[in-house]
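A single protein chain has been removed from this complex, and every other one stays in its place.
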Amino acid sequence: MSIKSINGCIGCEECIKSCPTDVIRLNPDSKKAEILYPEDCQICHLCRMYCPVDAITISPEKTIPVIVSWG
Amino acid sequence: MKKQNEKQEMSRRKFISLAGGAAASLAAMSAMGMPLDWALNNTGIDVESLDVNKISTDVLVIGSGMAGLFAAVKAHDAGAKVLMVSKGRLGASGQTPFAKGIFAFDPEKEDLSLDEFVVKVSRSALGTNNNAYTKQMAQHSLARVIELKEWGFFDSSLYNKSFSKPIVERNITVQERITITHLIKENDKVVGAAGFSIDEQKVLFYEAKSVILCTGAGGFKPNGFPICDLTHDGTIMAYNIGAKVTGKEWNDGHPGKSENVAACYDGWGDMFEQKPSTTGVEIRHDLGVDMNYVAYNNGSPLKMGPPGSGEQTKVSGGPYTPEEFMRHNDTPPGGKEGGRPPKGGKGGPPKGGKGEGAPPGMGGSIVGGSSAGMSIHKSEGLVPINDQCESTIPGLYAAGDALGSYMAGAIYTQIGSSLAGSAVQGGVAGEAAAKYCKNINSIKISTSKMKEIEEEILAPLKLEAGYSPAWVTQTLQGIMIPNFIIYIKKENLLKAALAYVEELRDHHIPMLRASNMHELRLAHETKNMIISAEMKLKASIMRTESRCSHYRLDYPELDNENWQVWLNIFKGEDDTMQFEKQPFNTWPV
Partner (left out) sequence: MKKEHYIFKLIALILAFIGMPVLLYFQGDFPKRSFLMQTLSLITILGFTLLLSQFFTSRLNKTLVKKIRMVNVLAIHKFIGYLFISILLLHPFFIIVPKFFDNGVTPTHAFIRIITTFSSLGIILGLIAYTSMLVLLITSFFRFKLHLKYKTWRNLHGYLTLLFVVAATWHVVNIGRHSNTSFSIYYVLMVASGIYYLLKTYLFKTSKK
């Protein structure tokens, strides 16, 4: 499941900016980072390393998309 | 029965065409109870009211990795007004954040002279390297490393802070999270670029006297290598306005860990957590497709073990390594320094690196294709017309992995030279671009051109139905990544794959849809990957020999008579892909 959870986010946007593949976005209501496109996570851990409050949990597993004929 | 169905089908089509338009046809289909989720493109964006901005500058630097940093700094120091745009963040996008070793050629400390160094690299690269760029890299590497040291580059595993230092000091504007999709040419000169912001829902035009592409290399968003944000954007944009590009037949042969293949952080042990360090002269012939050849013959699992453990799988034949660079009783390429895959040209693990985590393959097995779609660093990209990083289009420069400088050749030679080369070339391109700007008075992007480009950028958002970029990418990966297509090549299979890729190019590119800015970026990336795949296949079919990281099962030998040449690719008058040979160590005519 690649990037798994964000706990204790303070909304500083460091992870959002440092994610190379635009997986994380700021939730406009809660003003906190949320994992919006986990399927694009390349499990590089930059977000976690840039996070000042150590809020991000990442797992090495990734679910591979199901093969379909068109989509 | 079948006939009846056909008849129904016909009448349905007729009805749709009579009703007119896609919306009506969707309505008709949903009325018939067909599931439509796959097709309905519910954009949460009002495409018609998107903002359009235009910004002017002297030098536009696209990309914010190592090459972009020096391009911006040196162009500024040479007196140009500089603007940097990046798809990601300064020092945190592309491959730069993961490169931990940088080569510094210190003449005082090395046994080899500068010229001897170049000759040795050339021997390992079987002549594929460009001597001018190999020498330039070594010559300027120490100076760039010293500057990096001043900015604090070696003090942290994360580079945003140290990269920001010279940029902030010089007051250089940096725009982050901007996807550039188009280069703009007027009267045969480059006049700027265009793209969009993924945060602000804006189409952006940049009017620039000169553009430096520091857009890095790319791949097919493979699993296990941190290049999923790199899709050869710079190369394809430049190709689209007529620039020559090169090096598509070569391959970076990095393996990945078979357990949790997609986890590139874990695959590299804790290397991403390390501070960078410098490397001295150490020339190899590494990380081509040797392992792919072994796997092709023996299948999985492919063993990698510590030196002398005898755990490595061995086969006869395969890619040729010059005797001088054979590493006997050693781990296979990708196994030195505790067995984790060396970062190859891109730095290599810090020498004698400490605190290494579990390396891939230690007691486990490895899989191929972790960097699928990427060539050897700096072997692919824009064709330079001189040693100033200038492309075949006036005003357009490229540096680092976006430039097909053949600095290392078509195989990894000097450890750590890729990161050093990006720094050096960035600096060279920055100065050259600033100089070029001084002779350019005014530039203007015509309104008609802006309209046309805006239309192209937003097309995926306007489609009511189409194909999702994720699905098209997945399909492309299925076509390109297998070992017997991209690595261990033979003509009939390359042609078979090409047929698929051409289908994606002709039928799927125009139908890539996006429902938000994230998907819009994916749509443009997918388009670039498809064109890049076409280049890779055609170049691979054309080069009927085996050399360095290009291996043909049907032409396994080196062919020095016909193939001491680089293969250039460009768009012909009729928009088709054209190829030309350029002899090694010459400049294009």
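For reference, chains read A and B in written order, and residue numbers begin at 1 within each chain.
Following the convention adopted for this analysis, contacts are C-beta pairs under 8 Å (C-beta built on N, C-alpha and C of every residue); 3 or more make two chains touch, one makes a residue touch a chain.
All figures in this text were calculated on a predicted structure; none of them were measured in a lab.
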{"item": "Partners of the unshown chain among those that are drawn", "value": "A, B"}
{"item": "Residues in subunit A touching the chain absent from view", "value": "4-5, 7-12, 14, 31-32, 49-50, 52-55, 57"}
{"item": "On subunit B, residues whose C-beta touches the chain left out of the figure", "value": "156-158, 161, 273-275"}
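Criterion: only the chains that are shown with their structure count from here on.
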{"item": "Chain centre separation in whole Å, for subunit B relative to subunit A (CA means)", "value": "23"}
{"item": "Subunit A-facing residues of subunit B, complex", "value": "38, 88-89, 92-94, 97-98, 157-158, 160, 176-177, 198, 223, 226-229, 260-266, 272-273, 467-468, 470-471, 474, 478, 518, 521-522"}
{"item": "Residue ranges of subunit A in contact with subunit B within the complex", "value": "2, 17-22, 36-37, 39-40, 42-46, 49-50, 58, 60-62, 64-65, 67-68, 70-71"}
